[in-house]
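Okay, structure first, notes after.
Removed: one protein chain of the complex. Kept in place: all other protein chains.
Going in written order, the chains are labelled A, B and C, and every chain counts its residues from 1.
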């Protein structure tokens, strides 16, 4: 059970901010989320969406454990 | 009688900040000041010294009246 | 020092505290970003952060700025949550011996915060809500620092 977090427009699109989900890898988790929600699939596939695993940005795939925290981060803008 | 003002290092060198002096022109006034004080003459001749007549910078000579205010301004630095 | 807060803050009070006892500093630059009403088009701005991750990401860039610009000190305060027009969103202060370093570091930190720091920003007005992404100008602003990197 990885902890999954959505930020910004992603949580608006999906209608949730945090869930516990079973997945062996980031790729598998993204596929799982995309299969159950076509709008979220489209939003996750947009340019500029980054993924953080345990609060570190990861590029490409990575394995998950039961205690992993995976965050999907759309383009950032502060100030 | 023009009113003559010295600023910054010029007043330190001359030992005064403001005097009333008789002169027909800025050139004549500068000559008068230089004749009576060799140290001030040297300080007035340094690069970057500007002259203001009635609070406007003048380049070159200009005529003076009895109500003129002439200020000698060494290089400026604020902040 | 970096802090996130969901309460309104007063930039002047922060500058007062930041400038105390600095008899070797010489130069303090600040930037305050305020929520704009956009002539009534925006009634609320909502800022979301990723607690822990956001502070760590800002701290990393602030340490880079400190080394790059020979800063004595810096402070960054950023609002999260719902913000009304006219309220401060962000305050950045930098202290250095000379003014060029203070200005450049403050400018650099703001460019970073605008386009790279982990915040997500939603504007709400009479016509609904929209998520704000960095403008082309924001991307151009941050690109300036890449090309001049020592």
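Criterion: contacts are C-beta pairs under 8 Å (C-beta built on N, C-alpha and C of every residue); 3 or more make two chains touch, one makes a residue touch a chain.
Fair warning: this is a prediction, and the values are worked out from it, not measured in the lab.
**Student:** Thinking of the complex as a whole, which visible chains are touched by the chain that is not shown?
**Tutor:** Missing chain, whole complex, touching shown chains: B, C.
**Student:** Which candidate, C:14, C:71 or C:117, sits in contact with the chain we can't see?
**Tutor:** Within the whole complex, the residue contacting the unshown chain is C:14.
**Student:** Which residues does subunit B use to touch the chain missing from this display?
**Tutor:** Touching the chain left out of view, subunit B contributes residues 5, 7-9, 12, 48, 52, 55, 71, 73-79.
**Student:** Spell out the interface residues on subunit C facing the chain that's missing from view.
**Tutor:** 10-17, 19, 21-39, 85-86, 88, 97-100, 102-103, 106-107, 110, 114, 137, 141
We take it that only the chains that are shown with their structure count from here on.
**Student:** Tell me the chain pair with the top count of C-beta pairs in contact.
**Tutor:** A-C
**Student:** Quick one: which chain's Cα centre is the longest way from subunit C's?
**Tutor:** B
**Student:** How many angstrom lie between the centres of subunit B and subunit C, each centre taken as the mean Cα position?
**Tutor:** 48
**Student:** Could you grab the centroid distance between subunit A and subunit B? Build each centroid from C-alpha atoms only and quote it in angstrom.
**Tutor:** A distance of 74 Å separates the two centres.
**Student:** Would you kindly tell me how far, in whole Å, the mean C-alpha position of subunit C lies from that of subunit A?
**Tutor:** A distance of 26 Å separates the two centres.
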